[in-house]
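Remarks on the structure that follows.
All protein chains of the complex are present and in place, except for one that has been dropped.
Chain IDs A and B follow the sequence of writing; residue 1 opens each chain.
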Amino acid sequence: MIKIGLEIHCQLTNLESKLLCTCKADYRGFGTNENICPVCMGLPGSLPRLNREAVKNAMMIAMALNCTVPEKIAFFRKNYFYPDLPKNFQITQLNIYGPTSVGGPGYVMLGKKKIGLLRIQLEEDPGRIIYEGTSKNMVTLVDYNRAGTPLVEIVTEPDFESPRQIREFVNILSDLFENLGVADPSLEGAMRADANISIHGGKRVEIKNIGSFHDLEKAAHFEITRQESLHSRDMEIAQETRHWDDQRKITTSSRSKEEALDYRYFLEGDIPWVRVEQDLMDELRSEMPESISSKRGRYVSELGVPDQVADVLSSDKFYSDLFEKSQTGSNAKEIANLITTDLMGLVDTREKRTASKVTATHLRDLADSILAGRISRSSAKDALYEMVKSGKDLDQVVSEMDLGNVSDESEIEKVVLAVVAKEPLAVEQAREDPKALNYLVGKVMKITRGKADPQITMSLVKKAINV
Amino acid sequence: MNLRISALEYAEGVQNGSISAEDFVAGTLEHIAKVDEKIHAFLSVYDGAVDRARDIDKKIRSGEKVGACCGMPISVKDNICIRGEKTTCASKMLEDYVSPYDATVISRLRDEDAVFVGKVNMDEFAMGLTTEFSAFGPSYNPWDTSLTPGGSSGGSAASVSAFECVASLGSDTGGSVRNPASFCSVVGYKPTYGLVSRYGLISYANSIEQIGPLARTVKDTAFLLDVIAGPDPHDNTTVKGGGRYLPGIESGIEGKKIGIVSEMTGEGTDPAVASATSDAISRLEGLGATCETVSLDMVKYSVAAYYTITATEAGSNLARYDNLRYGYDLGVEGYEFNSYVEKARSRFGPEVIRRMILGGFVPSAGHAGRYFLKALKIKSKLAREVGGAFEKFDLLLSPTVPMLPFEIGAKIDDPVSLFLVDINTVTANLTGRPAISVPFAVSGKRPIGMQLMADSMCDAELLQAAFALEQTVRLPEVPL
Partner (left out) sequence: MVTEDEIRHVSGLMRIKIDDYKEYIDKVNAMIAYFDILDSAGVESEEVSFHEMSVSDLRKDSHIPFDGSLIDQLKHYKGAYVRAPKMSR
């Protein structure tokens, strides 16, 4: 029996500024210690200035995860000394004086499995420690650019029973963050996690420092295997904190002497309690993007998109936004197909997505042309490739690449007659079994590189072999 | 050059051409050079202040508009940040620290053409009420240099009293502006919590402290408050709704109801202070106010609650001084993190260390319920009691300090007897109310101040009452 609880840390990378000062929230791309100010460096006399959007983003995440949002939000100080913590305390949230963290209990459904959420809190990220040199001459350096980046922490109940459930859960979270537009989970270090793992009702081991969702599943897998191996040999599993070594992909015991931790939590007096007025809740509800499950349902029932296609399409904000913008009802199914079978293969990385020049208009024109028989599906795929690359419009692409369907009967007939002459065996078969007609039509399509109008071709083939 | 004038007299003189800002500031600096050896109010003096003042004179001669402060020389407690200048908190820990930014109060005074003449002494990190805990030696009371000037803003009060500036900024966590104002016979003001921005004030106990002016007159105090008060986007705890303080200050107190707090005037009050208090009551009644005794039961517990809360907040606020990002010269080579930080922090003085130990103890996992949480509850109940009193009264009166200024060294070794010096002042901090100390009498060479307190955001009414009381007294000049 496996029990796993998670603490997920998610940076609100889409914000402009840090949680408590006006330095940039997304510190990536700055030179060392260039994204700092007196506030995030904790200089004497500086005071925190809470970011309104960060509070609203965190509340939106809480609401999307079915959590209760309290009437008042309070911040606390977690006191401990560490070089990456400029004030030697972290401003975070707790529920000492009643529920005051941004999200109360909630849940996420993995199919029929329910994962309970204890709370959601908004806090500041610490700076980054860099170790330079050999272990003998190790120099500890600190870059504070990250210090103060808004971080949402999601604390789950120990409800996970397998690494696979963890994967499903973090996939749902990633999609949700992206759908809400609060974070970009693909950025390095934007999603981090700690895990508590125990097996067979044994001692709990805490794994810290897991730097990505990808590694989280691996770390859980490694740790379960390690504990199972100890258990099978009747060896004791120590209650301890282990670190995830992302180079070697293993967990290691943190040897540092465990100081009896006493964080002396108390209220951050520099930030008054924030009243969550009803107006704000209403505003957030109306601003909240449609949830993924609601989108999926709508695509199936209102737009006739097949279940599996709707599943793929709704879970990714980039594609679902494109879909919503381009579809006009009758072409929805065709656009959904274009996106899921062709476009997703063309822009399968973050870089390609950013570089892509394809627009909703492109997709709409392409789908409408397919439906009107002006372009074949295989030509459409070539056209899409060109649109992603150059952003040229459909007419231009079709004429430059000569992709339009050939509907001139005499031209098609020439090809049909040639194929019939070359394939006597297939002609025989087609006369007995109409299904074999498709083979001949396919040959014509191949020679015309898919441009022959399929309906015209079929009727011409039938005519040529007298069926 | 007559330096013995009020801030408003100075501003008027500069504007009408009878006073040159340059001469006045130069005269002030000369005076500091002469008397500060005895007083030790200053930790740093800005000789460049004369250049600032010369610019003001130039502006006036060329008919340009100048700010309301007209180059008046102001001293600043050394826990308020001035860009490019040392801000030490009177601690060896920050001996070399230069602030890269201005506190909001400093920017606002600068915008009104105030001139800063230097940073003034205090108890280390504002922990104390005699200035004896300064790492750079105590300040001395200009009335009698064997006496303490009070604290923690002792340098501020002494510098105003000794004419080393026309006004000063201090900070008041539990009486740190009012206590030295009372001991040095100047006016000291603690605004409603949130009225003045704390951005750039180095925190001691951030949930209850405020920056406040110290000046020669109540009008000067109101004038300075007009400059520094008001909401600040850099400080989430500042509040909207303040008004103007100097206009209407002569409104008088006829018909006002004044409560005399029995817990602040009874047992333990020095007879000279008690008789001054009775005198103050009869003068207020003479001005048309009615006075009546009121009891605030929680005052008995206020000092214990105050020290519990301040120690907890200080323990956390001072954690940042690990000497990594700023501080003094001490290489990290050869140290492990914790041992380095312990070594670096051994520069804190003994009183700071004592309070830090308290601050680690009272909110810790095993003791928080008994000490810290209870202190917060007392704070809440005291605020309710005071709120109740202000339903009946417009103002509350007590002596600022129940005892006369005492000798340097008299109480330094007895922390608990020092605690009791705070008994009349901490209530305003714990409840967020504004309070003022007005010079009222001098017993021998020992000044006595009267404290008036008003309800939150009633700062204008409080200053009107203080002005009325001030007008009833004529005090001897400081024997400098």
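Definition applied: contacts are C-beta pairs under 8 Å (C-beta built on N, C-alpha and C of every residue); 3 or more make two chains touch, one makes a residue touch a chain.
None of the values given here were measured: they were computed from a predicted structure.
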| item | value |
| --- | --- |
| Which residue of A:8, A:23 or A:309 touches the chain not shown here | A:23 |
| Residue of B:340, B:390, B:440 or B:467 in touch with the missing chain, whole complex considered | B:340 |
| Hidden-chain contact residue, picked from the options A:151, A:173, A:274 or A:322 | A:274 |
| Residue touching the undisplayed chain, where the options are B:10, B:223 or B:361 | B:361 |
| Missing-chain contacts mapped onto subunit B | 98, 100, 193-194, 233, 236-237, 298, 300-301, 304-305, 307-308, 315, 319, 322, 324-327, 332, 335-343, 345-346, 348, 353-354, 356-362, 364, 370-371, 373-381, 383, 415-416, 419, 432 |
| In subunit A, positions touching the absent partner | 15-17, 22-25, 31-38, 41, 49-56, 72, 74, 81, 83, 97, 129-131, 138-144, 254-257, 262, 264, 267, 269, 272-277, 280 |
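Assume only the chains that are shown with their structure count from here on.
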| item | value |
| --- | --- |
| Between subunit B and subunit A, distance of the C-alpha-averaged centres to the nearest whole Å | 54 |
| List of subunit B residues in touch with subunit A within their complex | 79-81, 87, 89, 94, 97, 99-101, 103, 198-203, 206-207, 233-237, 312-313, 315-316, 319-320, 322, 324-326, 337-338, 341, 360, 363-365, 368, 372 |
| Contact footprint of subunit B on subunit A as seen in their complex | 38, 41-50, 77, 79, 81, 83, 86-89, 140, 142, 262, 264, 266-267, 269-272 |
